[in-house]
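Complex shown without one protein chain; remaining protein chains in place.
All chains are identified by letter, namely A and B, in their written order; residue positions are counted from 1 within each chain.
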Amino acid sequence: MENAFIKTENLSFSYENGDGGENAVLYDINLEIEKGAFVAILGHNGSGKSTLAKLLNMILTPTGGKIYIDGTDITKPDMSEKDIIDLRSKIGMVFQNPDNQLVATIVEEDVAFGPENLGVEPAEIRRRVDEALATVGMTKYARHSPHQLSGGQKQRVAIAGAIAMLPECIVFDESTAMLDPMGRAEVMNTIEKLNREKNITVLHITHNMNEALCADRVIVMSDGRIILDGVPDEVFSHVEELKSVGLGVPQAAELMYSLSKNGIEIGKITGDENKCAQKLFDLINEK
Amino acid sequence: MRNKIEIENVSYIYSQGTPFCTEALKDVSCSFKEGIITGLIGHTGSGKSTLVQLLNGLLKPTSGRVLLDGKDIWENPKKINEIRFRVGLVFQYPEYQLFEESVYADIAYGPKNIGLDKDEIDKRVRQSAQFVGIDEGLFEKSPFDLSGGQMRRVAIAGIFALMPEVLVLDEPAAGLDPMGRDAVFNAVTAYQRTTGATVIIVSHSMEDMAKYADRIMVMSNAKVVLEGEPSEIYKNAKTLCSIGLDVPQITRLMMKLSDMGVPNRTDIFTVEGARDEILRLLGKGGNVND
Partner (left out) sequence: MIKDITIGQYFPGESVLHHLDPRTKLLLTVLYIVILFMAKSMLAFILIVLLTAALIPISGISFKVIAKSLKPLLFIIIFTMTLNLFFTKGEGEPLLSFWIINIYKEGVSFAIYMIVRIICLITGTGVILTYTTSPIQLTDGIEQLLAPLSKIKLPVHEFAMMMSCALRFIPTLVEETDKIMSAQKARGADFTSGSLIRRAKAIIPILIPLFVSAFRRADELAVAMECRCYHGGEGRTRMNSLHFSARDLLVTLVFVLFGAGVVLLNIFTRGIGIGI
């Protein structure tokens, strides 16, 4: 890939455990993600997916290998504090717990937190905050306290806080895991909109298979390694493999897989319900 | 099947008499059958979390009655603690309530409060740990050293150890990965099968409930709107969507197929059900390969 926005070379990470030994979390990750991509990262708890995210903006420092963001080696020893801040404004992060990532007691003041740290002019902060809130559809709640919002709304505020820094990429670290279906839908719609309309590169870490279907590319991690990488349909056709690492597949893919085991010529397995319905429709009509 | 719990015209109002007062339940009447798993489904704010706290007497209805085995649980308010031992309630994210130094001590906290003797406590701790698949080798560990999924299961074992006749779980699998979800639901099923307890699971997930519940009750806007066997409930997929619930992907798929003109059944909510239906339509029913 020529202009990969994120590129890792033999990236590894381990931490010292209490007994003086080392616990490896990531092994030799080689990954390239292009600008504007929508990538879902799947994996069970403890597969290393969140560690990978925290390495990308230097919250954690790798124990081996290199990371290039937009062509710059961020693992070089002479990274200054300013470089790190630049990096973090380029890669926004939204975390799992909506209650633990909002800093201020008023929605708009929270959204302003990032640009304020970057030393942006007050008038420009105002403009960015208004725009960010409009993008996530939370303008109406600008003067509310986050405490009065639903989980999905809080996550949208957190997203606005990330966009106000004008990032090129946002990493969603299980940002939908604690939400109800309505909250999930709100957040997923917002994420898709950011990717399509603002061309922001999205890394969506999740263990919800249906959410992974929205992505252009799915990366599956298990025990610190990448085991599958491809377009959703390609990845979800590995039904047995995914199950063996404690993940599921979308029900549509599971249905097609079990039909093929029963001697039906199912062709390419897909997790997308529309494509699957079309395929089944054709099969039934052929008969 | 006998009704284990009956709710009679129950209303519940939070912070009554203040500007913040909200009516969480509006004249609700419903019942939970003995010895089966009932899935209680509804979106956030539908009143289901209030309902479960009324079942074991953590909240007292503003009006109406809650009957356990036909008797009002508030008949003698001084004995409400006994009701709490008979109706075990597992809260959302129960791992955040762990506090003891060891896994063993934490599971034993409830039985100790009942006032059981040491041998009985020991028996219950071991049995509960077995239900949730926590190895006895972990007993002396601090619960805070376990993985998220293990902590969740230890917390659930803490309620199992009360040996409740009714077990109520509020979103027991929230935030877990698929493996963790299966482990939790298998623990609940194991407890139910062995003890014959009445189980109520609150969930947002239609897919999980399709897999594990014998009956389903749907709440919306402080009222019960649908109740019945899963197949009856999933027939009303459109109603479910309109009250902000997610039907399983497989149900949506079957509905789509029927919209395209295929004469298939649409009350399907599991992959196995869909597979059998498609095989039947293709004239290959009968001998099914799992």
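One rule holds in what follows: a residue touches a chain if its C-beta (ideal position, glycine included) is under 8 Å from a C-beta of that chain, and two chains touch if they have at least 3 such contacts.
Just so it is clear, the model here is predicted, and its values are computed rather than measured.
Can you pull out the displayed chains that the omitted chain is in contact with?
Over the full assembly, the chain not pictured touches A, B.
Using the definition of touch stated at the top, determine which of A:A4, A:A24, A:M79 or A:L118 touches the missing chain.
Considering the complete complex, A:L118 is the one touching the chain left out.
Pick from B:I36, B:L58, B:L138 or B:L282: which residue touches the chain that isn't shown?
Residue touching the absent chain, from the options given: B:L58.
Among A:K66, A:R126, A:R225 or A:K261, which one is in touch with the chain left out?
Checking each option in A:K66, A:R126, A:R225 or A:K261, the one touching the absent chain turns out to be A:R126.
What does the interface between chain B and the hidden chain look like in terms of residue numbers?
Per the touch rule, chain B residues meeting the hidden chain are 15, 18-19, 53, 56, 58, 81, 84-85, 88-89, 91, 94, 96-99, 109-110, 113-114, 144, 158-159, 162.
Please output the residues of chain A touching the missing chain, sorted low to high.
Within chain A, the residues that touch the unshown chain are 54, 57, 59, 81, 85, 88-89, 92-93, 95, 97, 99-106, 108-109, 112-122, 125-126, 129, 143-145, 147, 161-162, 165.
By our rule, only the chains that are shown with their structure count from here on.
So in the complex, which bits of chain B are touching chain A?
43-45, 147-149, 174-180, 204-205, 207, 244-246, 248-250, 252-253, 256-257, 260, 262, 271-272, 274-275, 278-279, 281-284, 288-290
Which stretch or stretches of chain A touch chain B in the complex?
Chain A residues touching chain B: 44-46, 96, 150-151, 174, 177-178, 180-183, 207, 210, 246-248, 250-252, 254-255, 258-259, 261-264, 273-274, 276-277, 280-281, 283-284, 287.
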